[in-house]
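In what follows, a single structure is set out as structure tokens and then discussed.
Heads up, one of the protein chains got dropped from this complex, but the rest are sitting where they should.
For chain A:
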Amino acid sequence: MGYDLQMKVWRGDATGGELVDYTVPVEEGEVVLDALHRIQATQSGDLAVRWNCKAGKCGSCSTEINGKPRLACMTRLSTFEDGETVTVTPLRAFPVIRDLVTDVSYNYKVAETIPAFAPEPRPADGAYRMQQVDVERGQEFRKCIECFLCQTVCHVIRDHEENKPQFSGPRFFLRYAELEMHPLDTNDRRQLAREQAGIGLCNITKCCTEVCPEGIHITDNAIIPMKERVVDRSFDPVTWLGRKIFRRDQLEEAQVPQSRAE
């Protein structure tokens, strides 16, 4: 039950490029990544596209398909209309290296600035104890496969390169939230989340949640609770007054944890 699929694939590099037309024979049950692989094998051996697991578990094959950020390995061809042209372009928020491969190093640089997990000491018998219900909150966030679709779709940086230095993006708000809600973590990252990660710039349009291939409730379960915790710390009038009167913000325990980038 094979048929010919019409595709437009962006080809080019940092200096520019264009959409190139391809007619690709495809089979029932295939995904966009299969079609790209067939182009590589039979038409353009040098077509650049990242991929690894081909099962939606590694987050490598992130592209924009008909304008929507998606994993190419999880986008079934049967989801398109008969005769519909499938257009594949690189992630827009990141600089193109070649064809569908972009320079995602921004994300790895942000990751370096987040202070590491700092657990409380082990109990005498060596075994940490946590309840399932408590680990499940963090587990939802740790389902993240780092496909960076939430990053590319986020309007704070999608068309505003200038915001990148002071904005970590949804993927890393998730990381802050995960550490903040970890039953064993001893750090207080709320000040960092505001000042370094720029969580205040997020105005909860939920685009990140919408494109997350893991179905993580990024906005509702991570960003909003983090914003609330940040607000609690920074703007509660009683604590604010306490800080000012007793100069608590200059005490050692009020200092934010060290991050590697500092």
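A few remarks follow.
What we mean here is this: a contact is a pair of C-beta atoms (placed from the backbone, for glycine too) under 8 Å apart; a residue touches a chain by one contact, two chains touch by 3 or more; residues count from 1.
Simple rule for what comes next: contacts and distances are computed from a predicted model.
Going by its UniProt record, the hidden chain of the complex is named "Fumarate reductase/succinate dehydrogenase flavoprotein subunit" among "SoxAX cytochrome complex subunit A", "Serine kinase of HPr protein (Carbohydrate metabolism regulator)", "Fumarate reductase/succinate dehydrogenase flavoprotein subunit" or "Tryptophan synthase beta chain". Shown as candidates are A:V24, A:V49 or A:I65; the residue that touches the absent chain is A:V49. The residue touching the chain not shown here, chosen from A:V104, A:A193 or A:C208, is A:V104.
The residue touching the chain not shown here, chosen from A:M7, A:V31 or A:V230, is A:V31. Contact between chain A and the absent chain runs through residues 13, 27-31, 34, 40-42, 44-60, 74, 76, 97-99, 101, 103-104, 108, 111-112, 116-117, 119, 122, 126-132, 135, 138-139, 142-146, 179, 182, 215, 260.
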